[in-house]
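Only one protein chain is missing from this complex, and each of the others stays in its spot.
Just so it is clear, A and B label the chains in written order, and each chain counts residues from 1 on its own.
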Amino acid sequence: MERDWQFWSRRIIWLALAIATAVFLVVKIDTRMYVSKPARDIYDAIEAVPDNKIIVVTCNWEMGTRGENGPQTEALIRHCFRAGKRFAIFGWAFPPGPALGQQIAERLAPTYGRRYGRDWVNWGFNTGGSPMIRGWAKDIPGTIKQDIILHKPITSYPVMRGVKSARDVGLILDITPSDTLSTWVQFVYGFYRTPIGYACTGVMAPEAFPFYDAHQIVGVLKGLAGAAEYEQLMGYRGDALKRMPAQSSAHAVIIGLIVLGNVIYFRARRRGEAPGRRLSA
Amino acid sequence: MVVTTYVMGGLITAVAWWALVQALTPIFRPLKGGAFYGAVSASVLLWAAVMYLLHRLPASVKKPVVVFMTFVAGLFYVLEFYLPARSGIFFWRASHSNPFTPVLETVGNATLVVLGFVLLLATFNLGLVHAKNIRALRSGYYNSIAFYLAFLAMATFGIWQVYAPTTKLFASRLTVQQVYGYLFNSTYVPLAATLFSVLAFYMATAAFRAFRVRTAEAGFMMAAAFICMLGQVPLGMWLTHTLPLHGPLSYLRIEAMASWVLGVFSMAGLRAVTFGIFVGALAMSLRIWLSLERGAFFEQEL
Partner (left out) sequence: MSRTQAIARGLLWVAALAAVAVFGIRHHVFARDLGVWLAATCTLAIYSILYRENVVFRLFEHIFIGLAAGYSLYTVVTQVLQPKWFTPLFVEGKWYWIFASLMGTMFYSVYSKRWSWMNRLAAGVFMGLSAGLTIVGFVTGLAPQMMYSFKPLWQRTPPYLLFNSIVFFITVITVMSYFFFSFEQRHPVVKGSARLGRWLLMVAFGAIFGNTVMGRMSLLIDRLQFLLLQWLQVFGHR
């Protein structure tokens, strides 16, 4: 009986979470987000990139964090397209990252009349970590060599004109669930003062703020909420804003479960029952 | 004594390296035809000879060789950074510029290539493990067969679609690129995304069963967590939307409180943690660089 209750109580909790979230995905609710300063700062940084410099959109993420990094990448690439800023897709932490970024760029390009090679290029995935980034910052064409879509030398593309080192990069957008930020800060910002924008998953967001406070990064997009704030700034209703009601519902469920669990625990403790007997629920 | 050894070793290495570079620079140029194959063969033979000679050395000599190579490798970046960009101490260079800086990109590219081979090692190891399962017909060996089929399909079609994307398969209408598209977008992406999303359910169970506010500290932590959770979603913003957007009361809006917790309070605590991390990483790096680190890997017999 106790084992059955243990088994089914977990499934009931999971079903409740799934239903509570699913309802708000199906029911359309218009939401507005309060745009925080770290998100606004990334927006301003992209706007401020001069025409003679390139933006590096680093897709250091993979499918496991697509729920957060996907909408962030879409919002940032959309902004680059809209503002007419040339950019390069790059990755060095997870192999699928640049391919996922390329899919997003190819989907958005027709809307803004952008063309591969002229408005953006994909440098692909590179191994090597910090030593590679140290060399990359000094000589970009010497490190990257060719793109991964048409397999031509990157210097042959109009988008790469005048781009030789990190000094010719106007902004690095690091979209990642991992700790790649310290590499960028130490070996690119530390040497070349290249502005860095950090779009991370929720887990990494608190750890980004010491860098934001020290002006080592220009701004932070915190997970799906950050992507929703950015969409609010851009004035379009993308996946992030559409998912925020479901996100609210999921948070409410988690808070409710924590409160309920603690209420049951304290009642049992007041009754003098051993914690864990009734609390196998 | 140890420091003197390292400093002397570093100086000798620097002089030897300079002499080697001066002697070999004319050789390091692109070659074609027979000269190219000769150079490659000679390199492989030289490498094999050096490795064989090192292999014949006793373990008491091999360890210092490893320590020495570790030290020299780290010395490259340290010298490149701490020596000035331009100085009279680089008297042998016409421009008096730091000799290590031009080599940065080459070292980075070499690291890139070597780590590319190392990534393949992980794949090789996975293949070995599953091959053993199939050979021994262990329980669930058909899963290992599925692993191999998926691995070969993705690797084959992935590489194939780079070089011949429009090739049609077995007189069907399907092209190589389409098959790769199904493998990547319709199989790999949803599998990865779903595996990570299962964590959300376990978090819900943990929230109910494990997150007990037994102490005041835990209560403080939960309060901060609730503020952050509510302050970043529309539900929380709706709870305090009646408060004004400007003025002293605006600081009580949940999104302002969440911003303050993240940007000031939590940031301060994590700044202190960051100091510890940087200092700890420096200490660890020094120990590894100077081969002072202990542990199963560092103390294994050579």
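Here is the rule we go by: a contact is a pair of C-beta atoms (placed from the backbone, for glycine too) under 8 Å apart; a residue touches a chain by one contact, two chains touch by 3 or more.
The model shown is predicted, which means the values in this text are computed figures rather than measured ones.
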Touching the absent chain in the whole complex: find that residue among B:V103, B:A192 or B:L243. B:A192
Per the whole complex, from B:Y6, B:F90 or B:Y148 the residue touching the absent chain is B:Y148
It is residues of chain A that touch the chain not shown, namely 11, 14, 17-18, 21-22, 25-26, 28, 64-68, 70, 95-96, 98, 124-127, 129-131, 134, 145-146, 148, 151, 182-183, 185-187, 189-191, 201-203, 205-207, 210-211, 213-216, 222-225, 239, 242-243, 246-247, 250-251, 254
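Throughout what follows, only the chains that are shown with their structure count from here on.
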Complex contacts: residues of chain B adjacent to chain A: 77, 101, 104-109, 111-112, 115-116, 118-119, 162, 184-185, 188-193, 195-197, 200-201, 203-205, 207-209, 211-213, 222, 226, 229-230, 232-237, 253, 255, 259, 262-263, 266-267, 270-271, 274
Which residues of chain A touch chain B in their complex? 10, 13-14, 17, 31-34, 36-38, 62-67, 96, 99-100, 103, 126-129, 131-136, 138-139, 142-143, 151, 205-207, 209-210, 212-213, 222-223, 225, 244-245, 247-255, 257-258, 260-262, 265, 279, 281
